[in-house]
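Report on the following structure.
Just one protein chain is left out here, and the rest sit where they should.
Then we have subunit A:
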Amino acid sequence: MIHSRNLPFVTTLAILIIAYALCVLQFPNMLSTRVIGNLLTDNAFLGIAAVGMTFVILSGGIDLSIGSVIAFTSVFVAVMVGTLGVHPLIAFAAVLVISTLFGCMMGAMIRYLGIPPFVVTLAGMFLARGAAYLISTESVPISHPMIDAIQGFYFRFPGGGRLTALAMLMLLVFIVGAFVAGRTRFGANVYAIGGNQQSAELMGVPVGSTTVGIYALSGFLSGLAGIAYTLYTSSGYSLATVGVELDAIAAVVIGGTLLTGGVGLVAGTFVGILIQGLIQTYIVFDGTLSSWWTKIVIGILLFVFIVLQRGIIWYSNRKLAEGRLKEV
């Protein structure tokens, strides 16, 4: 039996399968490991960032700084490696520490100063974007034997598709993310805070450290997404990835997570990413459609999902009320 709380996820999955089947009917070539491999690689950085966003939204918050942190990371890494000649691993480590601390700081402000997440992360968004411009306003190319090696690494699917290092990184992040959300106390605390922060606090959930942890995780994953983006484009550019946070939010919501927090699955976000990627792929295959159709379809899907979620809440409330009437 499908639990009503899993209904949004199941719906999303059904939409993905149906949409993919329709695409394949029109363009049989879309049913290939090549298309799937490219889809995973092209959306790797977005997927990684969306996992962090899933935790934030599950806790009832929002993180608007993601796109800027990705841009900052890519410029930072590109300048460190491309211009200053630092070893990529050191640059990666440094930038992950910075982005994690950045997330920590935002989480602490949200929790201890009582400022809404929207405002704090909006400030974070401007701050990170500004810092990126400060480092360089140019597009900085990057080349290093190790980076070339990572970019060249892949497993070959039967049928010619490639599972690249970036795609593997994203899949790994999703798997670890799903375990953290579903099988750890930290994950349980995130759901608890998203359900009702006051109740969670009265039940002994460490709200402070969990909140800081959530935004630190989101910061870390934004940094990781930035590294993935740098590897994907072989460059760093401070004007890049504007609005990626909104794509991530869209993926999370289409994946069935309630924007009000407390309900959702990391796996749902993965499906959300795949749906966005599928639409883009379809547009490429079609060749005549403007790429803005991606935005239009995402917009429609978002509307559908918000209405669907409302409907489910309304339906389960009504069923509960009916159940009570029967008891009396």
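Note that in this section a contact is a pair of C-beta atoms (placed from the backbone, for glycine too) under 8 Å apart; a residue touches a chain by one contact, two chains touch by 3 or more; residues count from 1.
Everything that follows uses one rule, which is that contacts and distances are computed from a predicted model.
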Quiz prompt | Protein that the absent chain corresponds to, by UniProt name, given "Acyl-CoA dehydrogenase", "3-isopropylmalate dehydratase small subunit", "Electron transfer flavoprotein subunit alpha" or "Simple sugar transport system ATP-binding protein" | solution = "Simple sugar transport system ATP-binding protein"
Self-check item: Touch with the omitted chain, as defined above, among A:Thr83, A:Asn196, A:Ser209 or A:Ser234
Solution: A:Asn196
Quiz item: Among A:Pro28, A:Gly114, A:Gly204 or A:Gly287, which residue is in contact with the omitted chain in the full complex?
Solution: A:Gly204
Quiz item: With respect to the chain omitted from the figure, which of A:Met80, A:Val263, A:Leu278 or A:Val297 is a touching residue?
Solution: A:Val263
Quiz prompt | Hidden partner interface residues of subunit A, rising order | solution = 3-5, 179, 182-185, 188-189, 191-192, 194-196, 198-205, 262-263, 316, 320, 323-324, 327-328
